[in-house]
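One protein chain is absent from this view; the other protein chains keep their places.
Letters A and B name the chains as they come in the text, with residue numbers starting at 1 for each one.
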Amino acid sequence: MLQDAIQSLGFGRFALGIDAVNMIFVIAFVMVGTMGLLYTLASRPPIKRAMLSLVFVLASLGCVTAGNMLTFLIFWELMLIVSYLMIVSAGTARSRNAGFRYLLYHVIAGAGMLVGVLVQVSATGSMAFSAPTNAAIPFFMLGIGIKVGAIPFHTWVPDAYASASPSVSVVLSGFTTKVGVYAIIRLLPGVAAIPYMGAAMALVGVLLALLQKYSRRVLGYSIVSQVGYMVAGVGLATASGIDAGSLHVINHIAYKTLLFMAAGAVIYRVGSDHLPSLGGLIRYMPLTFICALVGALSISGVPPFNGFVSKYWLKLALDGQPVVLHALTIAGIGTGASFMKLLWYTYLRDPENRTVSSGPKEVDPGMAIPMLLLAVFCLATGLRPDILAGYLPHAGPAPDPFTLSGLTAGAWPPVAGVAFFTVARQLLSRAPEPPDVDALYRRGLVLMEYVAYSLARITEDRLQGNLMMILVVFLVALLVFR
Amino acid sequence: MGLSLAYWVVLLLFGMGLYCILTESNLIKIAVGINVMEAGLLLFLVRLSYSPGDLAPLMGPTTGPGIADPIPHALTLTAIVIAASTTALMLSLIIQIYRHYGTVDIEEIRSKMQ
Partner (left out) sequence: MSHLPILVIAIPLLFAFLIPLISMLFPSVRRITVTAMGLVYAGLVGMMIWGYHAMGVDRVIYPLGGWGPDVGIVLELDALSAAFAGIMGLGILLVILYSQDYMEAAESKYYVLLFIVASGIMGIILTADFFNLYVFIEMSAIASFPLVAVSRRGTALFASLYYMVFTLVSSALILLGIILVYAATGSLNMGEVAAVFDTIPELTRASIVGSFVIGLSVKVALIPFHSWLPPAHAEAVSPISALLSGVLLKNGVYMLMRLLPIFGFGDGSLDVRTLLLVIGVLTVIGGNVLAMGQGNVKRILACSSVAHMGYIALGIGIGGALGFAGALFHSLNHMLMKAGAFFSVGCIADGSFELSGLRGAALRTRPAGITFAMSTAGLIGLPPFGSFASKIMIMFAAIDAGMIGIAAVLPAGAVLSAIYYGRVYQVLYAPSEREPDDVSISPWQTTIVLVVTAVGSIATLVWAGNLARIFATIADYLVG
(Lines give C-alpha, C1' and ligand atoms only; values in the text may rest on other atoms or scores of the structure.)
Protein backbone atom coordinates (compact mmCIF):
# COMPACT_ATOMS: atom_id res chain seq x y z
CA MET A 1 0.00 0.00 0.00
CA LEU A 2 2.82 2.32 0.90
CA GLN A 3 4.64 1.50 -2.30
CA ASP A 4 1.39 2.23 -4.13
CA ALA A 5 1.32 5.67 -2.59
CA ILE A 6 4.89 6.28 -3.74
CA GLN A 7 3.95 4.94 -7.13
CA SER A 8 1.01 7.32 -7.38
CA LEU A 9 3.30 10.27 -6.70
CA GLY A 10 4.99 9.36 -9.96
CA PHE A 11 8.55 10.30 -9.00
CA GLY A 12 10.91 9.77 -11.85
CA ARG A 13 8.15 9.19 -14.37
CA PHE A 14 8.33 12.29 -16.47
CA ALA A 15 5.92 12.36 -19.33
CA LEU A 16 5.65 14.81 -22.20
CA GLY A 17 3.25 14.61 -25.07
CA ILE A 18 1.22 16.62 -27.54
CA ASP A 19 -2.49 16.08 -27.86
CA ALA A 20 -5.48 17.97 -29.20
CA VAL A 21 -5.67 20.24 -26.16
CA ASN A 22 -2.12 21.53 -26.09
CA MET A 23 -1.42 21.49 -29.84
CA ILE A 24 -2.36 25.13 -30.31
CA PHE A 25 -0.27 26.14 -27.29
CA VAL A 26 2.74 24.32 -28.68
CA ILE A 27 2.33 26.04 -32.04
CA ALA A 28 1.98 29.42 -30.36
CA PHE A 29 4.95 28.91 -28.05
CA VAL A 30 7.25 27.58 -30.73
CA MET A 31 6.40 30.30 -33.19
CA VAL A 32 6.43 33.24 -30.84
CA GLY A 33 9.32 31.81 -28.88
CA THR A 34 11.40 31.71 -32.04
CA MET A 35 10.47 35.28 -32.92
CA GLY A 36 11.16 36.44 -29.39
CA LEU A 37 14.54 34.76 -29.36
CA LEU A 38 15.46 36.30 -32.71
CA TYR A 39 14.52 39.70 -31.37
CA THR A 40 16.48 39.06 -28.18
CA LEU A 41 19.56 38.02 -30.13
CA ALA A 42 19.28 41.13 -32.26
CA SER A 43 19.50 43.24 -29.14
CA ARG A 44 22.93 41.66 -28.52
CA PRO A 45 22.27 40.58 -24.96
CA PRO A 46 24.86 38.99 -22.70
CA ILE A 47 25.08 35.30 -23.57
CA LYS A 48 23.66 34.37 -20.18
CA ARG A 49 20.46 36.27 -20.82
CA ALA A 50 20.00 34.71 -24.24
CA MET A 51 20.46 31.24 -22.74
CA LEU A 52 17.92 32.02 -20.04
CA SER A 53 15.40 33.11 -22.65
CA LEU A 54 15.89 29.86 -24.52
CA VAL A 55 15.51 27.79 -21.35
CA PHE A 56 12.43 29.77 -20.46
CA VAL A 57 10.76 29.01 -23.78
CA LEU A 58 11.65 25.33 -23.40
CA ALA A 59 10.34 25.23 -19.84
CA SER A 60 7.03 26.73 -20.96
CA LEU A 61 6.83 24.14 -23.70
CA GLY A 62 7.51 21.47 -21.12
CA CYS A 63 4.76 22.88 -18.96
CA VAL A 64 2.08 22.73 -21.64
CA THR A 65 3.14 19.35 -22.95
CA ALA A 66 3.44 17.73 -19.52
CA GLY A 67 1.72 14.38 -19.49
CA ASN A 68 1.10 14.24 -15.74
CA MET A 69 0.68 16.69 -12.93
CA LEU A 70 4.11 16.13 -11.40
CA THR A 71 5.88 16.94 -14.65
CA PHE A 72 3.60 19.92 -14.98
CA LEU A 73 4.49 21.16 -11.51
CA ILE A 74 8.19 20.76 -12.07
CA PHE A 75 8.15 22.76 -15.27
CA TRP A 76 5.80 25.28 -13.67
CA GLU A 77 8.38 25.95 -10.95
CA LEU A 78 11.27 25.86 -13.42
CA MET A 79 9.56 28.65 -15.34
CA LEU A 80 9.44 30.62 -12.12
CA ILE A 81 13.14 30.19 -11.43
CA VAL A 82 14.16 31.06 -14.97
CA SER A 83 11.84 34.03 -15.32
CA TYR A 84 13.03 35.38 -11.98
CA LEU A 85 16.60 35.16 -13.20
CA MET A 86 15.59 36.84 -16.46
CA ILE A 87 13.91 39.74 -14.71
CA VAL A 88 16.79 40.44 -12.35
CA SER A 89 19.31 40.02 -15.15
CA ALA A 90 18.65 43.64 -16.12
CA GLY A 91 20.91 44.45 -13.19
CA THR A 92 19.06 47.51 -11.95
CA ALA A 93 17.66 47.97 -8.48
CA ARG A 94 14.20 48.37 -9.99
CA SER A 95 14.38 45.05 -11.79
CA ARG A 96 15.68 43.32 -8.67
CA ASN A 97 12.78 44.60 -6.62
CA ALA A 98 10.27 43.65 -9.27
CA GLY A 99 11.92 40.24 -9.51
CA PHE A 100 11.64 39.78 -5.77
CA ARG A 101 7.92 40.51 -5.86
CA TYR A 102 7.53 38.25 -8.88
CA LEU A 103 9.28 35.47 -6.97
CA LEU A 104 6.93 35.84 -4.02
CA TYR A 105 3.77 35.87 -6.10
CA HIS A 106 4.77 32.79 -7.98
CA VAL A 107 6.08 30.85 -5.02
CA ILE A 108 2.64 31.36 -3.51
CA ALA A 109 1.11 30.21 -6.80
CA GLY A 110 3.33 27.13 -6.78
CA ALA A 111 2.41 26.40 -3.19
CA GLY A 112 -1.29 26.52 -4.04
CA MET A 113 -0.82 24.27 -7.03
CA LEU A 114 1.24 21.80 -5.05
CA VAL A 115 -1.38 21.36 -2.36
CA GLY A 116 -4.13 21.17 -4.97
CA VAL A 117 -2.32 18.54 -6.98
CA LEU A 118 -1.62 16.42 -3.93
CA VAL A 119 -5.23 16.62 -2.76
CA GLN A 120 -6.15 15.51 -6.23
CA VAL A 121 -3.69 12.62 -6.21
CA SER A 122 -4.92 11.53 -2.83
CA ALA A 123 -8.46 11.39 -4.18
CA THR A 124 -7.77 9.73 -7.51
CA GLY A 125 -4.66 7.72 -6.74
CA SER A 126 -2.71 8.93 -9.72
CA MET A 127 -0.85 11.91 -11.07
CA ALA A 128 -2.85 11.93 -14.29
CA PHE A 129 -4.82 15.09 -15.07
CA SER A 130 -8.37 14.72 -13.83
CA ALA A 131 -11.43 16.76 -13.01
CA PRO A 132 -10.84 18.58 -9.72
CA THR A 133 -12.33 17.42 -6.47
CA ASN A 134 -14.06 20.01 -4.33
CA ALA A 135 -11.24 20.06 -1.82
CA ALA A 136 -8.70 20.82 -4.51
CA ILE A 137 -10.55 23.68 -6.23
CA PRO A 138 -9.67 26.51 -3.81
CA PHE A 139 -5.97 25.62 -4.01
CA PHE A 140 -6.03 25.48 -7.79
CA MET A 141 -7.93 28.77 -7.88
CA LEU A 142 -5.19 30.38 -5.82
CA GLY A 143 -2.33 28.94 -7.82
CA ILE A 144 -3.79 29.47 -11.26
CA GLY A 145 -5.36 32.77 -10.26
CA ILE A 146 -1.96 34.22 -9.47
CA LYS A 147 -0.48 32.76 -12.61
CA VAL A 148 -3.08 34.26 -14.95
CA GLY A 149 -3.04 37.54 -13.05
CA ALA A 150 -6.57 37.38 -11.68
CA ILE A 151 -7.81 40.34 -9.67
CA PRO A 152 -6.47 41.03 -7.03
CA PHE A 153 -3.27 39.12 -7.86
CA HIS A 154 -2.66 40.91 -11.13
CA THR A 155 -0.09 43.47 -10.07
CA TRP A 156 2.91 41.27 -10.79
CA VAL A 157 2.16 41.45 -14.50
CA PRO A 158 2.80 45.14 -15.22
CA ASP A 159 5.34 45.27 -12.41
CA ALA A 160 7.59 42.54 -13.78
CA TYR A 161 7.18 43.20 -17.49
CA ALA A 162 7.77 46.91 -17.20
CA SER A 163 10.85 46.49 -15.02
CA ALA A 164 12.72 43.82 -16.97
CA SER A 165 15.01 44.77 -19.80
CA PRO A 166 13.07 45.24 -23.08
CA SER A 167 14.26 42.12 -24.83
CA VAL A 168 13.47 40.05 -21.76
CA SER A 169 9.94 41.32 -21.46
CA VAL A 170 9.34 40.43 -25.10
CA VAL A 171 10.04 36.78 -24.31
CA LEU A 172 8.51 36.81 -20.84
CA SER A 173 5.23 38.45 -21.68
CA GLY A 174 3.97 35.68 -23.92
CA PHE A 175 4.21 32.67 -21.74
CA THR A 176 3.59 32.80 -18.02
CA THR A 177 -0.05 33.87 -18.06
CA LYS A 178 -0.84 31.56 -20.99
CA VAL A 179 0.43 28.59 -19.05
CA GLY A 180 -2.09 29.59 -16.43
CA VAL A 181 -4.83 29.60 -19.06
CA TYR A 182 -3.71 26.16 -20.14
CA ALA A 183 -3.86 25.02 -16.53
CA ILE A 184 -7.49 26.13 -16.35
CA ILE A 185 -8.32 23.88 -19.31
CA ARG A 186 -6.54 20.93 -17.71
CA LEU A 187 -7.22 21.34 -14.02
CA LEU A 188 -10.27 23.53 -13.52
CA PRO A 189 -12.80 22.56 -16.17
CA GLY A 190 -16.33 23.70 -15.51
CA VAL A 191 -15.90 25.81 -12.38
CA ALA A 192 -18.70 28.33 -12.57
CA ALA A 193 -16.80 31.23 -11.02
CA ILE A 194 -14.06 31.30 -13.62
CA PRO A 195 -15.83 33.18 -16.45
CA TYR A 196 -16.67 35.91 -13.93
CA MET A 197 -13.06 35.96 -12.82
CA GLY A 198 -12.15 36.51 -16.46
CA ALA A 199 -14.70 39.28 -16.85
CA ALA A 200 -13.33 41.09 -13.80
CA MET A 201 -9.80 40.79 -15.17
CA ALA A 202 -10.87 42.14 -18.55
CA LEU A 203 -12.57 45.16 -17.02
CA VAL A 204 -10.15 46.11 -14.26
CA GLY A 205 -7.14 45.41 -16.46
CA VAL A 206 -8.24 47.70 -19.22
CA LEU A 207 -9.37 50.43 -16.84
CA LEU A 208 -5.94 50.53 -15.24
CA ALA A 209 -4.21 50.24 -18.61
CA LEU A 210 -5.96 53.37 -19.77
CA LEU A 211 -4.46 55.39 -16.93
CA GLN A 212 -0.82 54.26 -17.18
CA LYS A 213 1.99 56.59 -18.18
CA TYR A 214 4.54 54.05 -19.40
CA SER A 215 3.94 52.11 -22.57
CA ARG A 216 5.09 48.80 -21.11
CA ARG A 217 2.81 49.26 -18.12
CA VAL A 218 -0.08 49.88 -20.51
CA LEU A 219 0.87 46.66 -22.24
CA GLY A 220 1.19 44.84 -18.92
CA TYR A 221 -2.27 45.83 -17.71
CA SER A 222 -3.72 45.05 -21.09
CA ILE A 223 -2.26 41.54 -20.74
CA VAL A 224 -4.37 41.18 -17.62
CA SER A 225 -7.37 42.39 -19.58
CA GLN A 226 -6.79 40.15 -22.58
CA VAL A 227 -6.04 37.10 -20.44
CA GLY A 228 -9.40 37.82 -18.88
CA TYR A 229 -10.98 37.12 -22.27
CA MET A 230 -9.18 33.80 -22.51
CA VAL A 231 -10.05 32.86 -18.93
CA ALA A 232 -13.69 33.66 -19.58
CA GLY A 233 -13.62 31.49 -22.68
CA VAL A 234 -11.82 28.41 -21.42
CA GLY A 235 -13.53 28.70 -18.05
CA LEU A 236 -16.83 27.91 -19.73
CA ALA A 237 -15.46 24.45 -20.47
CA THR A 238 -17.72 24.15 -23.50
CA ALA A 239 -16.21 23.07 -26.79
CA SER A 240 -16.75 26.47 -28.39
CA GLY A 241 -15.52 28.30 -25.29
CA ILE A 242 -12.28 26.34 -25.10
CA ASP A 243 -11.74 26.69 -28.84
CA ALA A 244 -12.29 30.43 -28.79
CA GLY A 245 -10.16 30.88 -25.67
CA SER A 246 -7.34 28.81 -27.14
CA LEU A 247 -7.46 30.73 -30.39
CA HIS A 248 -7.31 33.95 -28.41
CA VAL A 249 -4.21 32.59 -26.68
CA ILE A 250 -2.23 32.18 -29.89
CA ASN A 251 -3.54 35.45 -31.32
CA HIS A 252 -2.77 37.30 -28.15
CA ILE A 253 0.74 35.90 -27.89
CA ALA A 254 1.39 37.03 -31.43
CA TYR A 255 0.12 40.60 -31.21
CA LYS A 256 1.21 41.21 -27.61
CA THR A 257 4.73 40.06 -28.39
CA LEU A 258 4.62 42.32 -31.42
CA LEU A 259 3.55 45.25 -29.27
CA PHE A 260 6.25 44.55 -26.70
CA MET A 261 8.79 44.37 -29.53
CA ALA A 262 7.66 47.75 -30.81
CA ALA A 263 7.77 49.22 -27.30
CA GLY A 264 11.21 47.68 -26.82
CA ALA A 265 12.40 49.14 -30.11
CA VAL A 266 11.35 52.57 -28.90
CA ILE A 267 13.20 52.05 -25.64
CA TYR A 268 16.34 50.96 -27.48
CA ARG A 269 16.22 53.98 -29.76
CA VAL A 270 14.86 56.69 -27.49
CA GLY A 271 15.84 55.32 -24.11
CA SER A 272 12.45 55.66 -22.44
CA ASP A 273 8.92 54.41 -22.58
CA HIS A 274 7.48 57.27 -20.58
CA LEU A 275 4.51 58.28 -22.72
CA PRO A 276 4.35 62.02 -21.87
CA SER A 277 7.91 62.45 -23.06
CA LEU A 278 7.50 60.64 -26.37
CA GLY A 279 5.80 61.61 -29.61
CA GLY A 280 6.20 62.02 -33.33
CA LEU A 281 8.08 58.80 -33.80
CA ILE A 282 6.05 58.03 -36.90
CA ARG A 283 8.47 60.21 -38.79
CA TYR A 284 11.61 58.48 -37.60
CA MET A 285 10.47 54.91 -37.08
CA PRO A 286 7.74 54.28 -39.66
CA LEU A 287 8.33 50.56 -39.78
CA THR A 288 7.98 50.24 -36.02
CA PHE A 289 4.85 52.35 -36.21
CA ILE A 290 3.29 50.07 -38.80
CA CYS A 291 4.04 47.03 -36.67
CA ALA A 292 2.64 48.72 -33.56
CA LEU A 293 -0.41 49.73 -35.54
CA VAL A 294 -1.00 46.17 -36.67
CA GLY A 295 -0.64 45.03 -33.08
CA ALA A 296 -3.02 47.69 -31.82
CA LEU A 297 -5.62 46.89 -34.47
CA SER A 298 -5.34 43.21 -33.65
CA ILE A 299 -5.66 43.65 -29.91
CA SER A 300 -8.63 45.97 -30.33
CA GLY A 301 -10.34 43.37 -32.49
CA VAL A 302 -10.64 45.43 -35.64
CA PRO A 303 -11.49 43.30 -38.67
CA PRO A 304 -9.74 41.70 -40.45
CA PHE A 305 -6.98 41.28 -37.90
CA ASN A 306 -6.72 38.11 -35.85
CA GLY A 307 -8.03 39.54 -32.56
CA PHE A 308 -11.30 40.18 -34.28
CA VAL A 309 -11.85 36.50 -35.07
CA SER A 310 -11.13 35.13 -31.64
CA LYS A 311 -13.10 37.84 -29.88
CA TYR A 312 -16.05 37.22 -32.16
CA TRP A 313 -16.03 33.51 -31.46
CA LEU A 314 -15.58 34.17 -27.77
CA LYS A 315 -18.66 36.34 -27.70
CA LEU A 316 -20.64 33.66 -29.51
CA ALA A 317 -19.48 31.06 -27.03
CA LEU A 318 -20.45 33.32 -24.13
CA ASP A 319 -24.01 33.61 -25.37
CA GLY A 320 -25.52 32.25 -22.19
CA GLN A 321 -23.53 34.55 -19.91
CA PRO A 322 -24.85 38.07 -20.41
CA VAL A 323 -22.88 39.59 -17.53
CA VAL A 324 -19.58 38.33 -18.85
CA LEU A 325 -20.52 39.25 -22.38
CA HIS A 326 -21.28 42.87 -21.52
CA ALA A 327 -18.13 43.13 -19.45
CA LEU A 328 -16.07 41.97 -22.40
CA THR A 329 -17.76 44.43 -24.73
CA ILE A 330 -17.02 47.32 -22.38
CA ALA A 331 -13.46 46.05 -22.05
CA GLY A 332 -13.25 46.11 -25.85
CA ILE A 333 -14.05 49.83 -25.85
CA GLY A 334 -11.40 50.39 -23.21
CA THR A 335 -8.86 48.44 -25.21
CA GLY A 336 -9.51 50.55 -28.26
CA ALA A 337 -9.07 53.71 -26.20
CA SER A 338 -5.90 52.60 -24.44
CA PHE A 339 -4.14 51.56 -27.62
CA MET A 340 -5.21 54.71 -29.38
CA LYS A 341 -3.60 56.48 -26.46
CA LEU A 342 -0.44 54.41 -26.84
CA LEU A 343 -0.14 55.13 -30.56
CA TRP A 344 -1.05 58.78 -30.10
CA TYR A 345 1.51 59.52 -27.45
CA THR A 346 4.31 57.48 -28.97
CA TYR A 347 3.99 58.04 -32.68
CA LEU A 348 1.29 60.40 -33.79
CA ARG A 349 1.27 63.60 -31.76
CA ASP A 350 3.81 66.36 -32.24
CA PRO A 351 6.93 65.83 -30.22
CA GLU A 352 7.17 68.28 -27.36
CA ASN A 353 10.30 66.81 -25.90
CA ARG A 354 13.97 66.97 -26.74
CA THR A 355 14.69 63.27 -26.35
CA VAL A 356 12.86 62.60 -29.56
CA SER A 357 14.02 65.65 -31.49
CA SER A 358 17.49 64.15 -31.96
CA GLY A 359 15.86 62.00 -34.65
CA PRO A 360 16.14 58.39 -33.58
CA LYS A 361 16.91 55.81 -36.25
CA GLU A 362 14.64 53.00 -37.43
CA VAL A 363 15.21 49.64 -35.72
CA ASP A 364 17.89 47.20 -36.84
CA PRO A 365 16.86 44.64 -39.43
CA GLY A 366 17.51 41.94 -36.83
CA MET A 367 14.67 43.33 -34.75
CA ALA A 368 12.52 44.42 -37.65
CA ILE A 369 12.30 40.99 -39.25
CA PRO A 370 10.62 39.18 -36.33
CA MET A 371 8.31 42.17 -35.92
CA LEU A 372 7.29 42.11 -39.55
CA LEU A 373 6.80 38.36 -39.52
CA LEU A 374 4.50 38.63 -36.51
CA ALA A 375 2.59 41.48 -38.14
CA VAL A 376 2.07 39.36 -41.23
CA PHE A 377 0.94 36.51 -39.03
CA CYS A 378 -1.61 38.73 -37.29
CA LEU A 379 -3.08 39.81 -40.58
CA ALA A 380 -2.95 36.40 -42.25
CA THR A 381 -4.65 34.49 -39.45
CA GLY A 382 -7.22 37.25 -39.28
CA LEU A 383 -8.06 36.94 -42.95
CA ARG A 384 -7.93 33.14 -42.99
CA PRO A 385 -9.00 31.92 -39.54
CA ASP A 386 -9.25 28.37 -40.87
CA ILE A 387 -5.42 28.16 -40.92
CA LEU A 388 -5.42 27.82 -37.16
CA ALA A 389 -8.91 26.51 -36.58
CA GLY A 390 -7.90 22.98 -37.49
CA TYR A 391 -5.46 22.82 -34.61
CA LEU A 392 -7.90 23.91 -31.94
CA PRO A 393 -8.82 21.38 -29.24
CA HIS A 394 -12.30 20.65 -30.54
CA ALA A 395 -11.98 22.06 -34.05
CA GLY A 396 -15.71 22.05 -34.40
CA PRO A 397 -17.49 23.91 -37.21
CA ALA A 398 -17.10 27.58 -36.40
CA PRO A 399 -19.32 30.33 -37.81
CA ASP A 400 -17.76 32.60 -40.37
CA PRO A 401 -16.95 35.93 -38.72
CA PHE A 402 -16.95 37.86 -41.97
CA THR A 403 -20.65 38.59 -42.05
CA LEU A 404 -22.24 41.96 -41.70
CA SER A 405 -23.31 41.39 -38.13
CA GLY A 406 -19.91 39.93 -37.27
CA LEU A 407 -18.03 42.83 -38.78
CA THR A 408 -20.13 45.44 -37.05
CA ALA A 409 -19.93 43.57 -33.75
CA GLY A 410 -16.15 43.53 -34.11
CA ALA A 411 -15.73 47.06 -35.31
CA TRP A 412 -17.91 49.18 -33.11
CA PRO A 413 -16.14 48.77 -29.73
CA PRO A 414 -12.74 49.90 -31.03
CA VAL A 415 -14.32 52.76 -32.92
CA ALA A 416 -16.14 53.78 -29.79
CA GLY A 417 -12.87 53.47 -27.93
CA VAL A 418 -11.06 55.77 -30.32
CA ALA A 419 -13.90 58.25 -30.11
CA PHE A 420 -13.77 58.11 -26.34
CA PHE A 421 -10.05 58.74 -26.33
CA THR A 422 -10.41 61.69 -28.67
CA VAL A 423 -13.05 63.25 -26.48
CA ALA A 424 -11.45 62.50 -23.15
CA ARG A 425 -7.80 62.99 -24.06
CA GLN A 426 -7.25 66.08 -21.97
CA LEU A 427 -8.95 64.48 -19.01
CA LEU A 428 -6.92 61.31 -19.31
CA SER A 429 -3.62 63.10 -19.59
CA ARG A 430 -4.30 64.89 -16.32
CA ALA A 431 -5.46 61.78 -14.43
CA PRO A 432 -2.80 60.51 -12.04
CA GLU A 433 -1.53 56.96 -12.29
CA PRO A 434 -3.89 55.06 -10.01
CA PRO A 435 -2.56 53.20 -6.98
CA ASP A 436 -2.86 49.46 -7.16
CA VAL A 437 -3.43 46.82 -4.53
CA ASP A 438 0.21 45.87 -4.37
CA ALA A 439 0.93 49.01 -2.38
CA LEU A 440 -1.13 47.28 0.27
CA TYR A 441 0.80 44.01 -0.11
CA ARG A 442 4.11 45.79 0.20
CA ARG A 443 2.93 47.45 3.39
CA GLY A 444 1.87 44.06 4.67
CA LEU A 445 5.23 42.56 3.86
CA VAL A 446 7.09 45.34 5.64
CA LEU A 447 4.85 44.91 8.65
CA MET A 448 5.47 41.17 8.63
CA GLU A 449 9.20 41.64 8.50
CA TYR A 450 9.02 44.14 11.31
CA VAL A 451 7.10 41.67 13.45
CA ALA A 452 9.61 38.95 12.60
CA TYR A 453 12.47 41.25 13.49
CA SER A 454 10.96 42.14 16.85
CA LEU A 455 10.17 38.53 17.59
CA ALA A 456 13.71 37.48 16.82
CA ARG A 457 15.12 40.22 19.07
CA ILE A 458 12.81 39.31 21.92
CA THR A 459 13.60 35.61 21.97
CA GLU A 460 17.26 35.81 21.14
CA ASP A 461 20.07 35.06 23.59
CA ARG A 462 17.85 34.67 26.62
CA LEU A 463 19.29 31.50 27.98
CA GLN A 464 17.18 31.07 31.05
CA GLY A 465 13.88 32.25 29.66
CA ASN A 466 14.23 29.75 26.88
CA LEU A 467 15.33 26.98 29.20
CA MET A 468 12.18 27.54 31.17
CA MET A 469 10.24 26.52 28.08
CA ILE A 470 11.57 22.99 28.40
CA LEU A 471 10.08 22.67 31.85
CA VAL A 472 6.82 24.26 30.77
CA VAL A 473 6.37 22.08 27.71
CA PHE A 474 7.32 18.96 29.66
CA LEU A 475 4.61 19.64 32.19
CA VAL A 476 2.08 20.67 29.55
CA ALA A 477 2.82 17.54 27.56
CA LEU A 478 2.30 15.32 30.59
CA LEU A 479 -0.94 17.07 31.50
CA VAL A 480 -2.53 17.78 28.13
CA PHE A 481 -1.41 15.13 25.70
CA ARG A 482 -2.38 12.12 27.74
CA MET B 1 10.20 5.09 55.01
CA GLY B 2 13.85 4.77 54.00
CA LEU B 3 12.83 4.21 50.44
CA SER B 4 10.84 7.35 49.99
CA LEU B 5 13.47 9.41 51.78
CA ALA B 6 16.01 8.57 49.11
CA TYR B 7 13.58 9.59 46.39
CA TRP B 8 12.82 12.83 48.21
CA VAL B 9 16.53 13.56 48.22
CA VAL B 10 16.67 12.82 44.50
CA LEU B 11 13.81 15.17 43.84
CA LEU B 12 15.31 17.82 46.07
CA LEU B 13 18.66 17.67 44.33
CA PHE B 14 17.13 17.69 40.87
CA GLY B 15 14.84 20.58 41.76
CA MET B 16 17.64 22.56 43.36
CA GLY B 17 19.81 22.08 40.32
CA LEU B 18 17.05 23.08 37.96
CA TYR B 19 16.12 26.11 40.04
CA CYS B 20 19.74 27.17 40.09
CA ILE B 21 20.08 26.89 36.31
CA LEU B 22 16.90 28.81 35.70
CA THR B 23 17.38 31.65 38.11
CA GLU B 24 21.07 32.27 38.74
CA SER B 25 22.68 34.78 36.46
CA ASN B 26 26.21 33.73 37.38
CA LEU B 27 27.64 31.31 34.82
CA ILE B 28 29.59 29.38 37.43
CA LYS B 29 26.46 28.89 39.46
CA ILE B 30 24.72 27.61 36.36
CA ALA B 31 27.51 25.09 35.93
CA VAL B 32 27.10 24.09 39.56
CA GLY B 33 23.37 23.78 39.02
CA ILE B 34 23.84 21.40 36.14
CA ASN B 35 26.10 19.27 38.28
CA VAL B 36 23.68 19.18 41.16
CA MET B 37 20.93 18.17 38.78
CA GLU B 38 23.01 15.37 37.37
CA ALA B 39 23.97 14.27 40.87
CA GLY B 40 20.29 13.90 41.65
CA LEU B 41 19.79 11.78 38.56
CA LEU B 42 22.73 9.57 39.37
CA LEU B 43 21.57 9.09 42.92
CA PHE B 44 18.26 7.98 41.49
CA LEU B 45 20.06 5.45 39.33
CA VAL B 46 22.08 4.10 42.24
CA ARG B 47 19.07 3.95 44.51
CA LEU B 48 17.08 1.95 42.00
CA SER B 49 19.37 -1.02 42.19
CA TYR B 50 19.73 -1.19 45.93
CA SER B 51 17.36 -1.96 48.74
CA PRO B 52 18.59 -1.72 52.29
CA GLY B 53 20.35 -4.91 53.32
CA ASP B 54 21.44 -6.00 49.85
CA LEU B 55 24.85 -7.50 49.45
CA ALA B 56 27.44 -6.15 47.09
CA PRO B 57 27.77 -8.44 44.04
CA LEU B 58 31.43 -9.12 44.66
CA MET B 59 31.84 -12.66 45.90
CA GLY B 60 29.68 -15.68 45.68
CA PRO B 61 26.56 -15.38 43.52
CA THR B 62 26.44 -12.12 41.62
CA THR B 63 22.77 -12.04 40.81
CA GLY B 64 19.64 -13.03 42.56
CA PRO B 65 17.47 -11.80 45.43
CA GLY B 66 19.25 -9.96 48.19
CA ILE B 67 22.10 -8.93 45.94
CA ALA B 68 22.38 -5.43 44.58
CA ASP B 69 22.10 -5.04 40.79
CA PRO B 70 25.59 -4.20 39.56
CA ILE B 71 24.66 -2.67 36.23
CA PRO B 72 23.40 0.73 37.48
CA HIS B 73 26.54 1.11 39.50
CA ALA B 74 28.66 0.61 36.44
CA LEU B 75 26.46 3.03 34.55
CA THR B 76 26.72 5.58 37.31
CA LEU B 77 30.49 5.45 37.19
CA THR B 78 30.40 6.11 33.45
CA ALA B 79 27.93 8.93 33.86
CA ILE B 80 30.07 10.51 36.56
CA VAL B 81 33.03 10.47 34.21
CA ILE B 82 30.95 12.16 31.53
CA ALA B 83 29.63 14.72 34.01
CA ALA B 84 33.14 15.48 35.17
CA SER B 85 34.40 16.04 31.66
CA THR B 86 31.48 18.27 30.71
CA THR B 87 32.03 20.28 33.86
CA ALA B 88 35.70 20.69 33.06
CA LEU B 89 34.89 21.82 29.55
CA MET B 90 32.22 24.18 30.74
CA LEU B 91 34.46 25.77 33.32
CA SER B 92 37.18 26.27 30.76
CA LEU B 93 34.67 27.94 28.47
CA ILE B 94 33.56 30.17 31.32
CA ILE B 95 37.17 31.14 31.96
CA GLN B 96 37.54 32.09 28.31
CA ILE B 97 34.34 34.09 28.45
CA TYR B 98 35.52 35.82 31.58
CA ARG B 99 38.79 36.76 29.89
CA HIS B 100 36.85 38.12 26.99
CA TYR B 101 34.08 40.05 28.70
CA GLY B 102 35.53 40.52 32.17
CA THR B 103 32.41 39.15 33.84
CA VAL B 104 30.57 35.91 34.42
CA ASP B 105 27.18 37.53 34.79
CA ILE B 106 24.90 36.37 32.02
CA GLU B 107 22.95 39.62 31.77
CA GLU B 108 26.10 41.71 31.61
CA ILE B 109 27.52 39.50 28.89
CA ARG B 110 24.31 39.84 26.95
CA SER B 111 24.39 43.59 27.14
CA LYS B 112 28.07 43.65 26.19
CA MET B 113 27.42 41.47 23.16
CA GLN B 114 24.98 43.97 21.68
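Everything that follows uses one rule, which is that a residue touches a chain if its C-beta (ideal position, glycine included) is under 8 Å from a C-beta of that chain, and two chains touch if they have at least 3 such contacts.
Predicted model only: the values in this text are computed from it and were never measured.
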Residue in contact with the excluded chain [from B:L5, B:A56 or B:L93]: B:L93
Residue touching the undisplayed chain, where the options are B:A6, B:V32 or B:L75: B:L75
Footprint left on subunit A by the chain that the document does not show: 2-3, 5-6, 9, 11-13, 73-74, 77-78, 80-81, 88, 91, 93, 96-97, 100, 103-104, 107-108, 110-112, 114-115, 118-119, 121-122, 135, 445, 448-449, 451-457, 459-463, 466-467, 469-470, 473-474, 477-478, 481-482
Absent chain, residues of subunit B that touch it: 21, 27, 30, 34, 37-38, 41, 44-45, 48, 71-72, 75, 78-79, 82, 85-86, 89-90, 93-94, 96-97, 100-101, 109, 112-113
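As a working rule, only the chains that are shown with their structure count from here on.
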Separation of mean Cα positions, subunit B and subunit A [Å, integer]: 66
Residues of subunit B touching subunit A in the complex: 18, 21-23, 25, 106, 110, 113
Sites on subunit A touched by subunit B in the complex: 461-464, 467-468, 471
